[in-house]
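Below you will find the structure I want to go over with you.
Heads up, one of the protein chains got dropped from this complex, but the rest are sitting where they should.
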Amino acid sequence: MQLIGARLDAVEPGVVEISIPFREDLTQQDGFIHAGIVTTILDSACGYAAFTLMPAASSVLSVEFKVNLLAPAKGSTISARAEVKRAGRTLTVCSADAFADGKLCATMLGTMISR
Amino acid sequence: MQLIGARLDAVEPGVVEISIPFREDLTQQDGFIHAGIVTTILDSACGYAAFTLMPAASSVLSVEFKVNLLAPAKGSTISARAEVKRAGRTLTVCSADAFADGKLCATMLGTMISR
Amino acid sequence: MQLIGARLDAVEPGVVEISIPFREDLTQQDGFIHAGIVTTILDSACGYAAFTLMPAASSVLSVEFKVNLLAPAKGSTISARAEVKRAGRTLTVCSADAFADGKLCATMLGTMISR
Partner (left out) sequence: MQLIGARLDAVEPGVVEISIPFREDLTQQDGFIHAGIVTTILDSACGYAAFTLMPAASSVLSVEFKVNLLAPAKGSTISARAEVKRAGRTLTVCSADAFADGKLCATMLGTMISR
């Protein structure tokens, strides 16, 4: 998260928003933010969202996620908004959308585990 | 769709709702509707939702989908609500939720192709 | 599984093969086996494969899966071969391929949970 300069914009129970400023060195061959970086932001947002509903002493790990890349991640800010779909005792399922300057650019559905 | 007795409950541009009545022969070992049947309903809802935004002469095929099973699909009616996340020229990405008697039991994120 | 007439063809630790004979009533609008049925076979194969590596008293549930549909599921037999990628204490990850008369028609990557 520090490598890519991410910032926590909003936190409430089950919902988290994160953003990063555009950086030249996070782009792929076409000048867009690399899919792996967009995934990192989405995954981090899902992890934090899951964490807001877990017991205080627990920590959170990603089990798996699926990402659809919907549009080039181009703009001055890339943000992600994650929401818990279902919080279980062990597993928490989250969905998240990523936006490039407010335009939907990717979406994630993922599973987190607490330990 | 006829095998499982599905019914189209609502259609608007980019959004479709489908439901099936509970049937003993669609259950797995615990008496819940089988994950494959829940997937069929979710996939059908996504396909129809994508189709509402495609040119008239086209047909729709599923490229891929991911399903999270969130709770046992148990109840008198299983319904699914699909929504287009992004409609492209070739590919359309949809998300869908399935409900057992109104309770969220599964969620899908999938990609459809028109041809 | 009984609804679709599935048969267990091979079982070894971490690997399972299942097949179903073609049936008219399992097809979609183009005469191919419906994606949901192919998913059911793949999911069942993954569940059984995971189960072969679990303690005797446990039962297995699907947490989530992703399916890519690669070719029309058309032919006299649809089979699936699932393999455990990683067996953990709680979660088991499996991959599976489906074949229509021996031709690869779909592939799954999924997560199973023991309880």
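We call the chains A, B and C, going by the order they appear; numbering starts again at 1 in every chain.
Everything that follows uses one rule, which is that a residue touches a chain if its C-beta (ideal position, glycine included) is under 8 Å from a C-beta of that chain, and two chains touch if they have at least 3 such contacts.
This one's a predicted model, so the numbers in the text were calculated from it and none came from an experiment.
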| item | value |
| --- | --- |
| Which residue of C:27, C:52 or C:107 touches the chain not shown here | C:107 |
| Of B:28, B:95 or B:111, the one touching the omitted chain in the full complex | B:111 |
| Missing-partner contacts on chain B, residue numbers | 63-64, 66, 90-91, 93, 111, 113 |
| Touch list for chain A against the chain that is not drawn | 1-3, 25-26, 28-29, 34-37, 39-41, 43-44, 59, 61-69 |
| Residues belonging to chain C that touch the chain removed from view | 66, 68, 70-71, 85-86, 93, 95, 104, 107, 109, 111 |
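Going forward, only the chains that are shown with their structure count from here on.
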| item | value |
| --- | --- |
| Interface sides of chain A and chain B: same vs different residues, half threshold | same |
| Chain A and chain C: spacing of chain centres that average the CA atoms, whole Å | 30 |
| Chain B, residues touching no fewer than two other chains | 66, 68 |
